[in-house]
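Data block below; observations after.
Let's turn to subunit A:
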Amino acid sequence: MSVVAEVSPDGKKLRISVKGRFDFGKHQEFRNSYERVDPEPNSYELDLKETTYLDSSALGMLLLLRDHAGGDDSDIRVVNPNSDVRKILAISNFDKLFDIT
Partner candidate 1 sequence: MQAQEPLTILIAEDSAADRLLLSTIVRRQGHEVLAAANGAEAVELFRQQQPQLVLMDAMMPVMDGFEAARQIKLLAGETLVPIIFLTSLSESEALVRCLEAGGDDFLAKPYNQIILAAKIKAMDRLRRLQDTVLQQRDLIAKHHDYLLNEQRVAKAVFDKVAHSGCLSAPNIRYLQSPYALFNGDLLLAAYTPAGDMHVLLGDFTGHGLPAAVGAMPLAEVFYGMTAKGYGLAETLREMNAKLKRILPVDMFCCATLLCLSSLRRSVEVWNGGMPDGYLHRLATGERVPLKARHLPLGVLSAQAFDDSTEVHAMAVDDRVFLLSDGVIDTSDANDQLFGVERLQQVFAANLEPDRLFEDIEQALRDFRGEARDDVSMVEVSLLAPAQLKPTAPVYSDSGQSCPLDWSVSFEFRGATLKRFNPLPYLLQLLLEVHGLRGQSGALYSVLAELYSNALEHGVLGLDSSLKRDAAGFARYYEQRNTRLEALQDGYVRVHLQVTPQEQGGCLVIRVEDSGKGFDVARVMERPLENVRLSGRGVSLVRQLGRNASWSDEGRSARVEFFWEVQA
Partner candidate 2 sequence: MTDPHVDRDVLDTLRDVMEENYPDLLDTFLTDSESRLQELQATADAEKLSEVAHSLKGSASNMGAVRLAELCQALESDARHKSPAEIVKLVAEISLEFDGVRPVYESERQHTHTH
């Protein structure tokens, strides 16, 4: 499984990690990882430590997650992107939408 989701013990935070290329092929897996989590978490952490590459459909998937998590009220942290992924996030200015560390 290249997309792994883990709920924190108190059920309030969902941690999703994506391994390998984050592209259109991951679409279904990514959505499945957060869509049916019940009760809905308050915050999300997307760990990109093992993500080698991010394309525009992955950016679209981030927008879907943000929309699911409450849009402007969402709390999503994107952590550990490598330098290539970080560059892609910077050019697309997604650091204006997501908290990227």
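For anyone wondering why these and not others, all candidates are chains of the complex that A comes from, given by their letters.
Just so we're on the same page, contacts are C-beta pairs under 8 Å (C-beta built on N, C-alpha and C of every residue); 3 or more make two chains touch, one makes a residue touch a chain; residues count from 1.
Just so it is clear, the model here is predicted, and its values are computed rather than measured.
For subunit A in this complex, the touching partner among the options 1 or 2 is candidate 1.
If you check the complex, the residues on subunit A that touch candidate 1 are 56-57, 59-61, 63-64, 67, 72, 91-94, 96-97.
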